[in-house]
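The complex appears here without one of its protein chains, the remainder shown in place.
Which chain is which? They are A and B, in the order written, and residues in each are numbered from 1.
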Amino acid sequence: MIELQGLTKTYGDKTVVSDISLRVERGEFSVLIGPSGCGKSTTLRMINRLIPLTQGRILLGDEDVTRLPAEQLRRRIGYAIQSIGLFPHWTVADNIAVVPNLLKWPRARIASRVDELLDLFHLDAGEFRDKYPHQLSGGQAQRVGVARALAADPEVLLMDEPFGAVDPLTREVLQNEMRRVHEQTGTTVIFVTHDMDEALKLASRIALLDAGRLVQYDRPIELLTAPAESFVSDFIGKADLGLKLLSRRWVHQYQQAATMSSEAPHHWETDAQGHPTCLHGGRPTTDVAPSVAVTDDWTATPGMTMKEALSRMVWYRVGVLPVIDDAGRLVGEVTLEGVMGRQP
Amino acid sequence: MMSALLRPERRRDALLPLLTVLLVALVLFMGRLEPLFHAAFPQLETAVYARESFWRLTLDHLVLVLVSSLISVSVGVAAGLFVTRRTGREFEPLVSALAAIGQTFPPAAVLAIVVPLAGFGFVPTIVALTLYGLLPVVQNTITGLRTVPADTLEAARGTGMSARQILWRVELPLAMRVIIAGVRVSVIINIGTATIGSTVGAQSLGTPIIAGLVGDNIAYVIQGAVLVGLLAIVSDLAFERLERRYRIGGEASA
Partner (left out) sequence: MGLDAHDEPRRIANRVLATLLVASLAGAVLLPFAAMAPNRLVSGESVSLLTALRAWQVLGLAALAGALALACLVRPLGERRGARLTLVAAPLALLLTLYGLGDYAQRALTDASPAARVSQGAAFWVLVFCTSLMIVDAFQRLGASLWVRSGYGLLVIAAVAALFAAGTFNALSILREYFNIEDAFVAQFVTHLTLVGLALAPTLAIGLPLGLLAHRRPATRGILFSVLNVFQTIPSIALFALLVAPLSALGDAVPWLGALGVAGIGAAPAILALILYSLLPIVRNTQAGFAGVDPATREAARGMGMTRRQILWRVEVPLALPVILSGLRIVTVQAIGLTVVAALIGAGGLGAFIFQGLGQYAIDLVLLGAVPTIALAVVADFLLQILVAVSRPAGAG
């Protein structure tokens, strides 16, 4: 889909990006990561030619991007940045419509596309269409920024630390939305961050850069389990490698049938609709009551990471979590033994 | 980067002594240039203004500006201080508005309007110059004191400084550059308005200009205009240098 071949950028005699080659397939979510100054942003900005490249080639499909007029190239590539850069004198709708307008889409198509995108990001179109950027919260503004980047169905979406400036809670929410939007739209994404947890959560492939050099380009699990050199494991951090791995694992992968038999060491009680109400047994320690009422706080969903599920087990001191569906019905369970009993 | 930013200042620094010497020389020896003016304007009978010596005119001009500026600055800074203290805070919006609206009044019109109230001559010119000169001083004193960061004041109070100590050791030093900028504007405007003062009977460097315009003597006009123009530029450069001395370390050079 998009391929970098021997990409190099030098300023004077200083090499910022050195001979990077990698290929991003259609629909992939590729993350460029590395310490500050490693050249990840420069690499990204060379793709839409905001920075001219010194050497190498960039292929979009089978076209050499340097052969395309810069403005036309950029209209085919979505671009979202940390500082968002919404146009303060335009409404949310006008902001989202920038590229469709540049491409001279018909009005009606633009209007429906704007509403569709607001809807995609769960922003009420009636409420937000005519708002101005200064009336938005940081999280809302960043959603509009990403919606704007997606407006003209770009072939690739480039994102430069888009969630770097929002508070941790909002960042978490935005990351979840980004995953959902990527799944729904199937857009090819190249995403720059310096946050490994963010990369592990979002990426289908991670490119780790150091001092302008591509150190390893692999699926996240390979990066964790088969680091190409010590820099990789140093950068990821060895201390919580296990937890990092679990952050790439999902509850549905560990889910097993819920135990309903009262003969077993633990079993569930459900109400008429199938909602779990009570857990008997299943608690690793003896200083607590053997039966406990189920609350929303310690349930799991199939899309939750195992890291979060494990965290809930530890906090609520239960060896087993009920897995519930969207309607809150009991569909299975995950257990501490289940986590331990498998190589992550 | 730094040197590129500094370069114009350096160039202007060299200009200041040069232009000062030129100004003093012209004031003292304008008469020596008579052959030059004769050659340029052969149709004129007298080619150098002689009804009064140029140093006398310059002195009169400077007295007008200095007296009015001294009053403007002392009253203006005092007023600015008063409206930024607790007791005078209530007057601050009105005084600020007055200073802003007043500066839209044309100085020449203000000078003219003082005449019916104070008569002709030195006094109305001083009154007009003082009134007009007040406005930028008041405005900049208020702005300067207002822009002292609240954290800095909080910290000063926290170290146990008295209100007086805070004013002298923290507020005024931090506001000084902006206050001086106001004085600069005020003095430059007053140098110009004092020139027009010659039309209401106050002798100044404007006198040869007006005499030349009335008597169709371009040489007089040029002599007065060059001297007053130089005086203004030299004063502006001197103030610029003074302002720079009060620039706080980290501030940009803009």
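By definition in this document, a contact is a pair of C-beta atoms (placed from the backbone, for glycine too) under 8 Å apart; a residue touches a chain by one contact, two chains touch by 3 or more.
Remember, it's a predicted structure, so these values are computed and weren't measured experimentally.
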{"item": "Residue among A:Cys38, A:Val99, A:Leu279 or A:Val339 that touches the chain left out of view", "value": "A:Val99"}
{"item": "Among A:Met1, A:Leu22 or A:Leu50, residue touching the chain not depicted", "value": "A:Leu50"}
{"item": "Hidden partner interface residues of chain B, rising order", "value": "4-5, 7-8, 11-12, 86, 89-91, 93-94, 97-98, 101, 104-110, 112-113, 115-117, 120, 188, 191-193, 195-196, 199-200, 206, 209-210, 212-213, 218, 221-222, 224-226, 228-229, 232-233, 236"}
{"item": "Touching residues on chain A - with respect to the absent chain", "value": "48, 50, 70-76, 79, 81, 83-91, 98-99, 102, 132-135, 145, 148, 158"}
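By definition in this document, only the chains that are shown with their structure count from here on.
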{"item": "Distance from chain B to chain A - Cα centre to Cα centre, in angstrom", "value": "62"}
